[in-house]
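For this depiction, one protein chain was excluded, whereas all remaining protein chains were kept in their positions.
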Amino acid sequence: MITVLLIIVPVLAGFVSFFIKDEKSAKGWALLSAVATLVISLISIFQNTNSLTFDASWLPMMGSRFTVSLDGMGKMLTLLTAVSFPIIFASTYNNHYKSPNAFYGFMLLTQAGLTGVFCSMDLLLFYFFWELALIPAYFLCSKWGGERRIPVTFKFFIYTFIGSLLMLVGILFVYYKTPDHSFAITSLHNLSLTAGEENFAFWLFFIAFAIKMPVFPFHTWQPDTYEQSPTAVTMVLSGVMVKMGVFAVIRWLLPMFPNASVRMSDAVIILAVIGMLYASLIAIRQDDIKRLIAYSSIAHIGLMAASMFTGDATGMQGVIFQMFAHGVNIIGLWIVVDVIEQQMGTRKFSELGGLAQKAPALAILFVIMALANIALPLTNSFIGEFLMFNSVFHYNKILGAVAAISIILAAVYTLWMVQKIFFGEVRDAEDTRLKVPANTRLMLVILVAVVLIFGVYPQPMISLTSDTVTKIIAQLK
Amino acid sequence: MSTTAILFWFLSALALLSATMVLISKNPVHSILWLIIVFFAISGHYILLNAQFIAIVNLIVYAGAIMVLFLFVVMLMNLNSDSEPQKNNRLRLAGTIAGGCLMLIMIDVVRSASEVQNATAMVREGNIGLIKTLGKVLFVDYVVPFEITSVLFLSAMIGAVVIGKKD
Amino acid sequence: MPITYYITLAIVLFCIGVVGVLTRRNAIIIFMCIELMLNAVNLLLVAFSKMHNGKALATNPTSLAGIDGQLFVFFIMVVAAAEVCVGLSIIVMMYRNTHSVDVNFLNRLKN
Amino acid sequence: MNTIILSAIFGVVMMFTGIFISNRAAYKHVAAIALLVLLVFNIYETHGFVLFNVNADYFLHFEKFGLLFTSICIFSTLVYVLLSGKDIEKAGANTAEAFALIFFVLCGIGIVTSYTNLLMLFVGIEILSIPLYILTGSDKRNLKGNEAALKYFLMGSFSTGIMLMGIALLYGAAGTFAVEHVASAGMLSYLEALGMVLIFVALSFKVSAAPFHFWTPDVYDGAPTVITSFMATVVKVAGFAAFIRLFEGRLGTMGSQTDRLIAIVIILTLAFGNLTAVFQQSVKRMLAYSSIAQAGFMLFALFAVNDVAKEGLLLYAAAYSLATIGIFAVLAKMDDMTFEGFNGLAKSQPLIAALLAIFFLSLAGIPLTAGFFAKYYMLAAIIKTNHYIGLAIIGVLFAAVSVYYYFKVIQAMYFKDGNIVLAPVTNSFKYLLLAVAVIIVFLGVYPNALLSLLYF
Partner (left out) sequence: MGRGLIMAKLVYLVPLFPLIGFLINGLGRKLLTKSLIGIIGSGVILASFAVSLGIFFEVKQDGFQPVIVSLFPFIKVPAFNIPFAFQVDQLSTLFLLIITGVGFLIHVYSTSYMHEEEPQHYGRYFSYLNLFVFSMLLLVLGANYVIMFIGWEGVGLCSYLLIGYWFKNNNYNYAARKAFVMNRIGDLGFLLAVFWILGKLGTVTYSEVFSKASTFSNYEVTAITLLLFVGAMGKSAQIPLYTWLPDAMAGPTPVSALIHAATMVTAGIYMIVRSNVLYTMAPATQTFVAIIGLSTAFLAATIALKQNDIKKVLAYSTVSQLGYMFLGLGVGAYTGAVFHVMTHAFFKALLFLGAGSVIHAMQNQQDVRFMGGLKKYMPITHITFLLACLAISGIPPFSGFFSKDEILAAAYEHNKVFWIIGVITAGMTAFYMFRLYAMTFLGHFRGTHEQEHHLHESPSAMTIPLIILAILSVVGGFVGIPEVFASNAHALEHFLSPVIVKSTEATEHLTPGTEMMLMAVSVVVAVIAIIYAWTRFSKKPEIAEPEGTGKFLANKWYVDELYDAIIARPLLGIAGVFKNVVEKSGIDGVVNGVGRGVQYAGRQIRLMQSGQVGNYILLMVLSIVLMIILVFYGNNLNPVLNYFSK
């Protein structure tokens, strides 16, 4: 029941939000609901999976049930979602959006969709939430985004929509292959397909997930979308939504098509590794903070994609851990970007510089986030990347070594970014301090604390998710 | 060649010729007249097939009522041969070729069908085409479609009223 | 008469109708060609009706098999009459507005 | 049978209403009540309640699927009349006659959803078509309307000719017009196959499947918007009912070549409909093309012909009709029917914009709307055959293309600014529209509500 609450609360709150005309109240309402969800999520962490399972009849004629449950990975990702939204709301509390009621309404609906994706144990239900997360996000980007928002987000939408439609074909395909014609995860995890069927279905699903993650060469929607979206939405997109793709591969793709996954692993890993280097190199030449972080995110996700397909338990653990770590880190980066954009009115490196003098605290927090972005030890991403690189390296030493070059490139562009924004001489003549609102700063501090705590002592998170790893790996064998 | 055969070939030739003339007459009135001849030829075929009821209805409804209606309309509009300028020749050719292809291909398909091999249409005998037989079946077995057709006429009537009447 | 003769005749008539539809521009003549097509079908139906009747008579001298075909022809005529009624009124309406029945002038609606 | 008889009667009643009642606003109410009665009796028939017990099994057979389908059509028509009744009044001088024709169309629908005899198919299709020729041309002063009517009529008659040729050939092979005989098991003979191809062509024309769709955009565009709404929805989906009844028993016997034929028609329909819609400037014309595209999806049912396909077709009929009727109802109130005409609608009419957005989302097949499950079922039907899955993939790719033009409207409404001119709308119009949207969303979450009626 708790699991259902996790979904219901944001849905209801979202609908209610549409009717709150007053900006302050809308904000407060959204924040309240997000915090409430966070509390529920925290409670759910300490429950066992059985008590978190909820099963109800939904579409009996189609063999689909409303089944939600949370295993370790699900708990972690719902927690990530539940943590992200209050932080996003709080850190952007001072931003003004036109028609705030709709803005927060859509945000909360997105949250519901994301949560639903992470806890669905029925493939059709999963698909539903998958789309539910997409549609409000589309509206958010298109309505509140930057100048080129309409074509850009439309491309994003169509791109991901094609992916999900292909997945729909895949879903139906596997549905008719289940012995009892059911979408239940237990049935789907025991498919018996011929090699050809498995490969076919594998690609249908994989393309959808690859677009969402995104994996090279399906990534071109991403930098544009991140650039054009309002930063709060970018946070959702990059912090949580891209995890949907990774999550879906682990939850559905690998266990459903274990043999195809093994057969295709070479191709996927090579693509992912190419993407890592490619995105890193492009990031080096960016002049826009958002685009740089977007490409950096592609590189990081590439590593997750590669690692998932190594079939290595350690790598899988790394991927699951990294989903959380990456979500926290990138939201932190965006918060700083948001502050800069709101106050300096630009995101161009060529127009920024010397902000460390104007906002020392912000600089420190950002540097820590940046260091987490390059997976420095004792930040949370180190744990994940260590485990993931380890698995890729064992999968193939050459590929592992090539992939690892990206950590050098990551250092190059991340430090370049830090330097361009914060170091050097102040660019504008005015000697005004950059005001970092207390709420923003507090959120950043929280995030930094999370980064460091899990960087030093990752064990709770690893233990939390180890059950998923064990199950998936057993399925792959 | 028996009389039947001679009649058959004559009527067929007449029908085809007149049909072609419908196409190539420039004056719409001529076309209509040629068409009436086609209908007569076809009625002849019906009689040959001993389908008297159909033959009569064909003459009354088609050659009589419908064609006269056409004639009225054409005359009402005072259309003559000049009113139709030459259609694009290329399109004309394309149309003819397309129709020709359709004909060839349909004939080829139908002639190779097993049902029609060695089958014959009974000529000048059999009584199903007689008015009595037909009428019986029509008003007993076919009463439902017959009644339903009235809806068609109602709508046609409304159509004529709605569209035809002056505002 | 071999049924193929009738079939061929009907198809040829039908296709002449089709060619007429394709090559003429006068809406009335096009409509007439359509009527020609219907008549070809009628002829075919009657021929088939007699064919089936002939087959059935061989076993059952009182069989009414094949009568459906001729009834169908009757319905076709009925429908054709209704259609002509509506069709001609549409053509007349068109003529009233444009003083032409040339279908090539029907090109306000395209693309 | 109830529907056929009652709708014919109500048609006549409407004609007389036109004579005896001069208040034009009243026609709408009479029609609505009549439709309601029709709907009730039709639903009763699914429970075995028949007004006139006529044994016509040789021609008509009433079963749940057909009745349910008819119910959906009647219900859609009811919604249509309620939403667009005012616009029908404006469309032409003869409002009562227009309503009468609508009832006659419903009579035709009652026939094509339950025929067992090719004769009834033919008669039904004609009863369906002839009123539409008239309705298309009902606005006599409008040259576009005239042109549309004439085009529709000429091409429609031509396709009737084709269909009759097909029927004749089938008769030649089988010696009867009963569908069950025509659709007997075993390989098709050449004669039958040719007949089926020709009937297929004619019916494809009726449901505007490519490459027989050419009339659709022109006619839909030229006809009065309110009539287009009816044609593109209720009448079109009825065509599918006719289609599927004929092909239902045919699956095993048609052979791979006919399969391919349908597959090619589906692909062409999807391609023509979607690709051409992309380029349109006018929303009305875009909807015409989109209706072709939607037909492409509905043809999936024809290809698969299984339980899932039939369930899906029901759902599709409901989802597509309701959403399109809703959109046209708003469209009829607009001056500028181009995409720019929608700019900024969300500002001036937030509720209507939101509802329109739901309708468009449903047409695009976005989950949580009925349109999603409609498409879902169509895909499921194809995939269930475990054959031609490539077709499903092509289908979804074109569905993605369709998002492009549906979302263009949403973008215009929500993300662009503009001054919109909308005829005044009453509150009841809004609430009715809202109710339609609620139905669409409800079916999008719980489609069983409709489908379980098939199996109760």
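Just so it is clear, A, B, C and D label the chains in written order, and each chain counts residues from 1 on its own.
One rule holds for everything that comes next: a residue touches a chain if its C-beta (ideal position, glycine included) is under 8 Å from a C-beta of that chain, and two chains touch if they have at least 3 such contacts.
Remember, it's a predicted structure, so these values are computed and weren't measured experimentally.
Asker: Quick one: jot down which shown chains the absent chain touches.
Answerer: The chain that is not shown is in contact with A, B, C, D.
Asker: For the chain left off this view, which of D:74, D:232, D:263 or D:358 is in contact with it?
Answerer: If we include the chain that is not displayed, D:263 is the one touching it.
Asker: In the complete assembly, which of B:29, B:109, B:143 or B:161 touches the absent chain?
Answerer: The single option touching the absent chain is B:109.
Asker: Could you tell which one of A:12, A:195 or A:408 touches the chain left off the display?
Answerer: Reading the full complex, the residue touching the unseen chain is A:408.
Asker: Going by the touch rule given at the top, which residues of chain B touch the chain that is not shown?
Answerer: Considering the whole complex, chain B reaches the absent chain at 87, 91, 94-95, 98-99, 101-102, 105-106, 109.
Asker: For chain D, enumerate the residues touching the unshown chain of the complex.
Answerer: Considering the whole complex, chain D reaches the absent chain at 150-151, 154-155, 158-159, 162, 190, 193-194, 197-198, 200-201, 205, 211-212, 214-215, 217-218, 256-258, 260-261, 263-264, 267, 271-272, 275-279, 387-391, 401, 404.
Asker: Hey, which chain A residues sit against the chain that's not shown?
Answerer: Listed in rising order, the touching residues are 155, 158-159, 200, 217, 219-221, 278, 281-282, 284-286, 313-314, 317, 354, 356-357, 360, 371, 376-378, 383, 386-387, 389-390, 393-394, 397, 400-401, 404-405, 407-408, 411-412, 415-416, 419, 422-425, 457-459, 462, 466, 469-470.
Basically, only the chains that are shown with their structure count from here on.
Asker: Higher C-beta contact count, A-D or C-D?
Answerer: The greater number of contacts lies at C-D.
Asker: Cα centroid separation between chain A and chain D, in whole Å?
Answerer: For chain A versus chain D, the centre distance works out to 42 Å.
Asker: Indicate the whole-number Å distance between the mean C-alpha point of chain C and the mean C-alpha point of chain D.
Answerer: A distance of 27 Å separates the two centres.
Asker: Give the residues of chain C that touch two or more other chains, as numbers and ranges in rising order.
Answerer: Counting only residues that touch two or more other chains, chain C contributes 3, 7, 14, 17, 21, 31, 48-49, 51, 55, 66, 71, 75, 79, 82-83, 86, 90-91, 93.
Asker: Among the residues of chain D, which are close enough to touch at least two other chains?
Answerer: 119, 123, 126, 130, 133-134, 137, 140-141, 149, 169, 172
Asker: Which residues of chain C touch chain B in their complex?
Answerer: 1-9, 11-26, 28-29, 31-33, 35-36, 39, 42-43, 46-51, 53-55, 57, 64, 66-67, 70-71, 73-75, 77-86, 88-93, 95, 100-102, 104
Asker: Quick one: in the complex, what on chain D touches chain B?
Answerer: 4, 8, 11-12, 15, 54, 56, 58-60, 92-94, 97-98, 100-101, 104, 107-108, 111, 117, 119-120, 123, 126-127, 130-131, 133-134, 137-138, 140-141, 149, 169, 172-173, 189-191, 193-194
Asker: Note which residues of chain D are touching chain C in the complex, please.
Answerer: 119, 122-123, 126, 130, 133-134, 137, 140-141, 143-144, 146-151, 153-154, 157-158, 160-161, 164-165, 167-169, 171-172, 175-177, 217-219, 221-222
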